[in-house]
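What follows is a short report on a single structure.
Removed: one protein chain of the complex. Kept in place: all other protein chains.
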Amino acid sequence: MMTRKITYQKAINEAIRQEMAVDPTVVLFGEDVAGGEGSATGEDDAWGGVLGVTKGLKKLYPDRILDTPLSESAIMGTAAGAAASGLKPIGELMFIDFLGVCFDQIFNQAAKFRYMFGGKAETPMVIRTMYGAGMNAAAQHSQALYPIFTHIPGLKVVLPSNPYDAKGLLISAIRDRDPVIFCEHKMLYPMKGEVPEESYTVPFGVANVLQAGDDVTVVALGQMVGFAQQAISMLDGVSVELIDPRTTSPFDDEAVLRSVEKTGRLVIVDESSPRCGMAADVASLVATKGFNFLKAPIINVTPPHTPVPFATPLERYYLPSPERIADAISRLASTKENV
Amino acid sequence: MTGTASGTIPAAELLQAYRTMRTIRDFEERVYKEFQTGQMPGFVHLYAGEEAVATGVCDVLTPADYIASTHRGHGHAIAKGCDVVAMMAELYGKATGTCKGKGGSMHIADLSTGMLGANGIVGGGPPLVCGVGLSAKVRGTDQVGVSFTGDGGSNQGTFLESLNFAAAMNLPVVFVVENNGYAESTASSFHQSGIDVAKRADGFGLPGVVVDGQDYFAVREAAAEAVGRARAGGGPSLIECKTIRYFGHFIGDQQKYRAPNEVADAREHRDPLKNFRARVTRAGVLTDEQLDAIDTEVAELIDRAVAQAQAAPFPAPESALEDVYVSY
Partner (left out) sequence: MTRVGIIVNPASGHDIRRLISAATVVDNSEKGAMTVRLLSGLGATGVDEVLMMPADLTVSRAIDRITRSLVVQGLTAPMPRVTWLDLPTTYHARDTIAALATMVEVGVDALCVLGGDGTQRLVHGRVGEVPVLPLSTGTNNIYPVWTEATVAGLAAGRVATGQVSREQGCVREKALEVTCGGRTEAALVDVGVISDTFAGARAIWRPDHIHEVVVSFADPCAIGLSSIAASVIDLPRGSSHGARVVIGDGRLHRVPIAPGLVVDVPVAEVTKVAVGETVNLMPVAGTISVDGEREIERYRGEPATVRLTEGPWRIDVGRVLRATRLQRDSA
């Protein structure tokens, strides 16, 4: 296998390109996914998505990379209707924050077709959406709203933390027969990593154990995986097991419970809001199914219960930092057995 | 078949149209009756009075075409070919129901017949048929997507977004508006700015026409033109059918917001089945005997549907866990 390093952004682009090449029913549409449709200059691939993630695809698949009107409900509903009638659509929700104007089509329509219709429908669609803080995009363009999708039975929710996973998980998402919310962290787009050129899949519901350890289990998602790695590198003498669940629905309960059984200590690092967020969810899992493994209280490292602020110092304060994560790990590691 | 003018509808098709309308009417009247016994759970919204709309539209569609329906969806489901016995069982929440007892009245769907589902969300359907249209366009088929929406639903953003979306992307879609004069209990003379929803199409550059929704022939002819246009690549259009709801918004609605004689008057003078029967018999296309025979057959079908539904088993409780995902 030839190894080369490409960005998270390029990995996503490559996954779409490769799937479109093998499956003529794969279609990608949304606002500015080509960018420039109907333009006077004739450059109909001017943007390739607001941050250029889908750049170049319009030229390869002019009839399947489609700019749309700025109408999120219509885009999401079109994805659901198309999925139920023979396509494998990838609908783009430019920022996850925009779910507020189109959520019905996702959670009441796409997510429930199969169940409401007694198992007689399949809705093989992907919603690609960008989330997360770190770019001074402020309160309406920076949220980490994936717990809201995770809450809905019928949806699958994917959060790649690196280029390799981004490609493999997206190919899995496109091939999946259920609706998948594919959440791309905007701060990870430039991240480089080894990504095979050929097509491959990364399965859903299988956590990635990035490093094995014995003292503390750290569960981190998305951008927080890298932050946790930085935190771990700051620490001496603590053996940390770092787990990236990769998907929040389905969720690899076993991987987390197995690890906590070994370490007895758990830090959960999550970028979503603390109330009803993923940290609370994973903590609940361990409290209900792994209580006897615990040697110390679980520590959740999350943003405060506020909107995402704009100014750089505020946004830095908001996001869990490697320092805060390191502090949590070392505090937990220093607790005695059976507190 | 599709695209036929009213002057040339074969007698066999007219007979089938009557059968469909009669089935919808009897199904709804019977559900109304059975619901009172307390055996039928949930919220039920009846389509009686509006039969000519679903039937006139679905009669010009092929099985490969799709429709997206509303909370008042029994008529659309029957007109698009869903099995009536299974539908009745679904209303009773039985294992033999269209959706194995998981959907109920508001979610009857059968993708094998092109019925994309009744919908509990007002305005939920129009974006979905944009998807059908896009699917047909990308796959190179001549399928058409039709959404049914009420006058209430026509005030939803999803409906207005979809008009623009379908027009901008030139999708093979037809938006049928069933204007029965009420969004639940609120009169359209109040809730709509402008009494004709069809006029909203003007602003989006798609044709919008108004037809008498109590008249099968008017609905069918307009639908044939709209569907034919969409199939031929001519893009979306909107048909507003002025129609009348014989029952309340849901079973149990006391309807004090309606004039006391409103429904009785409509049943007497504007009934789509009576209207149809009078015209086809006077024209000599069909006979009263033929139509009476259908009345009898349909009555037997509905009796059978109720009996089978009542006798059918409830789904196993654990089946509540099935069919959330294809795989998880």
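Labels for the chains are A and B, by order of writing; each one numbers its residues from 1.
The rule is simple: a residue touches a chain if its C-beta (ideal position, glycine included) is under 8 Å from a C-beta of that chain, and two chains touch if they have at least 3 such contacts.
This is a predicted model, so every value here is computed, not measured.
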Across the complex, visible chains touched by the hidden chain are B
Taking the full complex into account, find the residue in B:Gly38, B:Gly140, B:Gly194 or B:Pro317 that is in contact with the omitted chain.
B:Gly194
Specify the residue from the set B:Ala168, B:Ala222, B:Ile294 or B:Ala312 that touches the hidden chain.
B:Ala222
Out of B:Val285, B:Ala299 or B:Val324, point to the residue that touches the absent chain in the complete complex.
B:Val285
Where the unshown chain meets chain B, residue by residue:
5-7, 9, 189, 193-196, 198-199, 202-203, 207-211, 215, 217-218, 220-222, 225-226, 229, 237, 239-240, 242, 279, 282-285
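Assume only the chains that are shown with their structure count from here on.
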If you average the Cα atoms of chain A and of chain B to get two centres, how far apart are those centres in Å?
40
Interface residues, chain B side, partner chain A - complex
66, 68, 97-103, 107, 109-112, 116-117, 119-121, 124, 126-132, 134-136, 138-139, 143, 145, 157-158, 161-162, 164-165, 168-169, 322-328
Could you list, by residue number, the parts of chain A that touch chain B in their complex?
25, 27, 29, 63-64, 66, 68-69, 71, 73-87, 89, 101, 104-105, 108-109, 112-122, 153-154, 156, 176-178, 205, 250
